[in-house]
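Submitted below is the structure of interest, expressed as structure tokens.
What follows is part of the complex, with its chains left where they were.
In order of appearance the chains are A and B, and numbering begins at 1 in each one.
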């Protein structure tokens, strides 16, 4: 039984990882920690876990983490992960980091996160944990940079057509809509029910910190520089992201051609589901699952792609466990269906 | 034109008062203040008010308040109102206080709010601002204790039958359901969208600070001590309170008799609407209005009463303006339809 730990177990993402791991047949949850006022049973913190897992969530204690775990999930804020990860890596642990700390090169990181990276040494070995594109590299990774939620939906939604060379990569528009848990569990008036419910807004238009991550991976896919126009929106629902992506086509293809391109690209992957021509996905069909559903329609020389995920599953905790499964040689879907 | 001010203009209640007063034909909003970081136009704080009112919201300044206003609405937290009200009263201003500070006698206040009252002198002259019961006293009041949202719905829903002497007052149950704005605008994880949406909970069961206020007024109505069992619940919606009240009957009456008792009791009042036998009110029909809709059904010796209000209108700001209208001799509905 592989021993796993979660550092930062009390945010939305941490809670979700614990929930998935509690039902995972191949691992044992051996360590939970978080910045909390008093150490107590995780089932007292999250009553929904009562009867499902019996473990104390401790305050952060890196020595205990090292001692008790083979694999560690870091569900920490950015700039905190980079202080914890190197210690775990040095002790030979596998690390799956859900923050943004290892997703970018250090120059780009500095621009978007406003300060020098503190663990430049480990950035090069970090593997971007999007199995549909990088499964082979994930197999042998020691450190996973688990993708952001918006990037997961946008990259999976646009990579096949870009890879196929049929897209004008100079003008890609990604209009994303996200449920509220994507912003994390925190005391913030802007996230309070009275402000979010019966409301809808765009925010950080083309200025969101996930933009460089999308650009980096899509540039890798396109084999040339890509700079998307990316506008996220906050939607009054708990979970789910739907990204509507507008790809100007450089070759004449129709909807069926496009669907075929997606199907070939994702053949054999268990969680990317491509819908038949004429259908678009919706959030309801992926919520509480690790699936990414994708629909595409070609119209007026443009491919309109709609890509849907659960932001806490495929957009965070589920994908992290999917990465763990690949790293450990388990079935990729173990614990995720 | 009577000059009015709002102290505490940036909470949900304060914002609502400003919105109502901005469209009130008989008054001029002359002063707005709140604990804010910088003084700016109220329309910059609440973009929804852009084009409707042009006034700077200042930091608290009691001298300015006194100078600029004839009537002052205090939309302040409890224990703050009691520091501001006496100064305004002494300056001859009319005060409508939306906090709990003047709703209870000082002994009860101390029990429920945990500290001595700081303005005991003015408690006796405070009039409980529920026009359907105390209109005559409101006319001549200098200081209004504007009712709480739960008490408004429960008292209006139960007073007629209690007054008629047909209720076993030893066992009154009020099960209330409230939208989230009732808790005020604040940074609190418990009020965040992710916690409230798709959720439902009871809280402070029979221990909510509105309980002594309900008891006080219903005891006055019954002319004997009443102690309700009161359980509030938090509902995933922005506005509205629905109280389901269970009144054990001591006399044999049917639903039609009960409806008649309500209709007689509220005849001539513009905002208490009694529904015909067989109908129950719903939140949707009172939201954004100052109405209290009431339906009643007698079954198995019990009157089940359902009473609905908008917590920010009839439950707070709307009722405060209704009180102002009565105090000023305006039509009671002025600015409220």
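Keep in mind that, in the parts below, contacts are C-beta pairs under 8 Å (C-beta built on N, C-alpha and C of every residue); 3 or more make two chains touch, one makes a residue touch a chain.
The structure presented is a predicted model; accordingly, all values stated were derived computationally and were not measured.
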item: Homomeric complex, total chain copies (2 given); value: 4
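Just so we're on the same page, only the chains that are shown with their structure count from here on.
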item: Between chain A and chain B, centroid-to-centroid distance (C-alpha), Å; value: 46
item: Contacting residues of chain B [partner chain A, same complex]; value: 12, 180-181, 185-189, 191-198, 236-238
